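Sharing a structure with you now.
The complex is shown incomplete by one protein chain, all other protein chains being positioned as in the whole.
Now for chain A:
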Amino acid sequence: MVATVVESESAGAEAYAEAFDAAVAADERIEPRDWMPGDYRATLVRQMAQHAHSEIIGMQPEANWITRAPSLRRKAILMAKVQDEAGHGLYLYSATETLGASRDDLLDKLHSGRQKYSSIFNYPTLTWADVGAIGWLVDGAAITNQVPLCRCSYGPYARAMVRICKEESFHQRQGYELLLALSRGTDAQHAMAQDAVDRWWWPSLMMFGPPDDESAHSARSMAWKIKRHSNDELRQRFVDICVPQAEALGLTLPDPDLRWNEERGHHDFGPIDWEEFREVLRGNGPCNDQRITQRRQAHEEGAWVREAAAAYAAKHTDRLHGEATA
């Protein structure tokens, strides 16, 4: 009797697993209440949470320049961009919650360092030109990574990414336009733009993650169609896109080995300093402590607002109930 029950249960689980595999194979989307393997869910929570955290932490380096934007036009643009990053974080937190994660738990894990955010945001924004370099290179790399995520097998993540990608394209263009203005400006402005590109180029290439043969989760994520292209493939695509864009800007990319390879039909580029990447990942980047400290502080200092809103809502609900029963 017991044996039969166990048998039929495992047969049921197998049927679920088969249905899941078939849906992924047929390029159908997996939706929140579908059965999914535990590791698929865990991988998505890890990746989506990290993505959401990156959007939220990513507000800091640029917000740093809002009060010092050189014109009202640039200031309005930068505020809209930083507000978008907040929005993107919220879309992604909501999508992560469809997998059973709780918002408070996610924030707690960010604040305590148990979940990560993209290492790129641990670099400082030293000059106004950095705002342009972030828009062009950092958001450009993010878009290259994110466009394939619009076809990710998990429905809520894919839908969030569609919305995000639409909005990111303004981010990249405003950055490019900003750099172009500087590049065509005075010698000092041109030098400032070049310096920003020199500092952001290599960290941007690192955003695609470790090389394919060292990437821990890549193969499985590709099989699950969470990921559609390998890290190196996307990195190459990004380099090929950037080279002519840099030329049009009148700026150079800081890589003496960068050249067109006729045979491959791609640009060759120099070796990436992965030791630097690992150091920043370990928490030893220029701004790791500052970013997390500022995030925690913002959260703690906003506590009274959350409490007041909750108290107001509770009072209001009580009054409504009072009227209903009276």
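In this text, contacts are C-beta pairs under 8 Å (C-beta built on N, C-alpha and C of every residue); 3 or more make two chains touch, one makes a residue touch a chain; residues count from 1.
Just so it is clear, contacts and distances are computed from a predicted model.
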item: Per UniProt record, name of the chain withheld from view ["Cysteine desufuration protein SufE", "Phenylacetate-CoA oxygenase subunit PaaC", "1,2-phenylacetyl-CoA epoxidase subunit PaaB" or "Ectoine/hydroxyectoine ABC transporter ATP-binding protein EhuA"]; value: "1,2-phenylacetyl-CoA epoxidase subunit PaaB"
item: Chain not shown: contacting residue from A:Ala19, A:Ala42, A:Leu126 or A:Ala223; value: A:Ala19
item: Touching residue (missing chain; options A:Asp27, A:Asp104, A:Asp213 or A:Glu301); value: A:Asp104
item: Absent-chain contact - pick from A:Arg114, A:Arg151, A:Arg282 or A:His316; value: A:His316
item: Absent-chain interface as seen on chain A, which is shown; value: 19, 31, 33-35, 80, 83-84, 87, 90-91, 94, 97, 103-104, 159-160, 163, 167, 303, 306-307, 309-314, 316-317
